[in-house]
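Contents: one structure, followed by commentary.
One protein chain omitted, others in place.
Per-chain numbering from 1; labels A and B assigned in written order.
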Amino acid sequence: MSNRAELLDLAAGLFLLCAVAILWRRDVRAQTAWLSGQGIALAAIAAILGAQDARPDLYGVAAGVALLRAALLPTLVRRAIAARAEDRESAPLINVGASLLAAVALVLLAYTVAQPLVRLEDTPAARALPVGLSVVLIGLLILVTRRKALSQIVGFLLLDNGITAVAFLAAAGVPLLVEFGVSFDLLLAVLVLRVLTARMRNLFGGSDLDEMRELRD
Amino acid sequence: MSAPVLVSLAQVLLVLLGAPLLVGAMRRLRARMEGRTGGGVLQPWRDLLKLLRKAPLHPQGTGAAFRFAPLLGVACSGVAAAAIPLLSTRTGLGAGADLIAVVALLTLATAALALAGLDTATAFGGMGASREMTITALAEPAVLTAVCALAAKVGSTNLPAIVAATLSHGARPASPANLLAAVALAVVVLAETGRLPVDNPSTHLELTMVHEAMVLEYSGPDLAMVELGAAMRLTVLLGLWSALFAPWGITTTADPARLLLGLAAFAGKTLLLGCLIAAGEVFMAKVRLFRVPELLAGSFLLAVLAVSASFFLA
Partner (left out) sequence: MDLLLLLLPIAAPLLAALGYALAGWRRPTAHLGTAAAAVILGGAIALAVRVTRDAPLDALGGWLHADALSAFLLLVVGAVATLACAASPGYLAAEHAHGGGSGRRYGVLVQFFLAAMCLGALAGNLGVAWIAIEATTIVTAFLVGFGHTRAAVEAAWKYTVVCSVGIALALLGIVVLYDAARHAGLSEATALNPRVLTAHAGALDPAVTRMATAFMILGFGAKAGLAPLHAWLPDAHSQAPAPVSALMSGVLLAVAFVQILRVKQIADAALGPAFARTLLLITGLATLAVAALLLLAQRDYKRMLAYSSMEHMGLIAVAAAIGTRLALAALLLHIAGHGLAKTVAFTASGHLLRAEHTTRIDQVRALAIRRPALGGVLAAAILALLGLPPFSLFASELGIARAGFAAHLGVPVTAAFLLALLAFAALARHTAGMLLGDEDPGASGGATQPVAAARLGPAAWGPLVTGLVTVAALGVTAWPVTTLLGLAAQGGR
């Protein structure tokens, strides 16, 4: 096994580890720190692939990914945290222990689902693909089970990091234009969600989504 | 006596003598970081010797479980010390030096102590025992899964074989499977040795103590054995962790010069890990008991990830 493959596996492992840590922690502030770490791991994946395929454009992509996902987006979320103690996930829909066990099942599911993709091309990168898919599923889990607005943003970012990782690992990234558009849309979506969180605080006095009870059938 | 048996004996002796020193160093570091002077590094040894001189005293109505648990604790840790390749992979237990066997031995010691706690029939003893068993029951799946991740790569659960295989590949310790298993086992080691954030070794507050509640009725030589067993357990687990994930310095021969080098490396690594734990404890609070399952579920998740990574990535 070559050195680069080792590094790639390591970066993928760290990427997954950060997702687990985000699921584990209740404090949104700590979650954003791990989110930054995950962004760096993602950038590392892109850079390693760039070195492997001798594609200098991927270095640029890696720098962009690092800027956006390790610095900009986590900072945006962190800024949205008011200086109040309310931004701890106090009562998730299912408790953290159970969601960690659920994550175990999701990871196994991801490995099963990703088998056709791995079979398509047996490279170290393709073998690391289930990691990206696992992170997608863990992000979905956070989105579904956490009741704080900011936790949901974190879950959404996790989901998106996972998809980006799949894109890198599967085919060294989608076309650059699409990549750029996706990143831009993601940034805007997070901005929109941030504004909505602020409005929610004004109107509901908190960002607990259980407060949202006006619209239902 | 053959060389491997001598190596094992040396390891047992090393752990037996060194464990209280490690505890002493950790307490001293913690005291210094908290702005206290603290006792010297030799203080645990002094305490042990003092306790050993006292008359044995057993609470009324206790039986064999109470009496034998401390000795069993020391013995289990001792056998584990003989089995784990702390200095050299050529230990005297051969095929018996199995990772699962070592884990089972350490659990046996915990179970014996829990039985002893129940045997006293006091409220604290029972409470401590029930808490301890809860934690152990949660930690065990994580340990076995992590073991599976490590064993899968080598194709054997034999400890010397795993360590030797890791030593023969240069960069292997940095693989994702190892990394994840390392974090998982680190959490479990903290839980099994009763350190923060799972248990606070230096508290006697009713509501929070786990290990201390269980051994509250011990005194004199029995208490000395309990304390020694706990210290040896800590040393053995730290040694096991470092042998699995940072095996540098462990020799694959029984050559005395290399063994000395291994001794230095072992002492250095264990001391470093112990100091890291002690320093971390200064900044950490104990988690509430009902949050412990969360911590251990996380550890289990990491262990499962390690297994899947070792199957799918490598």
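Please note the rule applied: contacts are C-beta pairs under 8 Å (C-beta built on N, C-alpha and C of every residue); 3 or more make two chains touch, one makes a residue touch a chain.
Being a predicted model, the structure only gives us computed values, none of them experimental.
Just so you know, the chain we are not showing touches A across the whole complex. Interface note for the absent chain: among A:27, A:53 or A:185, the touching residue is A:185.
Residue-wise, the contact with the chain that is not shown comes from A:166, picked out of A:23, A:107 or A:166. Mapped onto chain A, the footprint of the missing chain covers residues 113, 116-117, 119-121, 136, 140, 143, 149, 152, 156, 159-160, 163, 166-167, 170-171, 174-175, 177-178, 181-182, 185, 188-189, 192-193, 195-196, 199-200, 203-204, 209, 212, 214-215, 217.
One rule holds for everything that comes next: only the chains that are shown with their structure count from here on.
Centroids of chain A and chain B (each the mean of its C-alpha atoms) stand 35 Å apart. Residues of chain B touching chain A in their complex: 171, 174-177, 179-180, 183, 293-294, 296-298, 300-302, 304-305, 308-309, 312-314.
Across the interface of their complex, chain B is touched by residues 1, 3, 6, 9-10, 12-14, 16-17, 20, 23-24, 95-98, 100-101, 103-104, 107-108, 111, 118, 124, 127-128, 130-131 of chain A.
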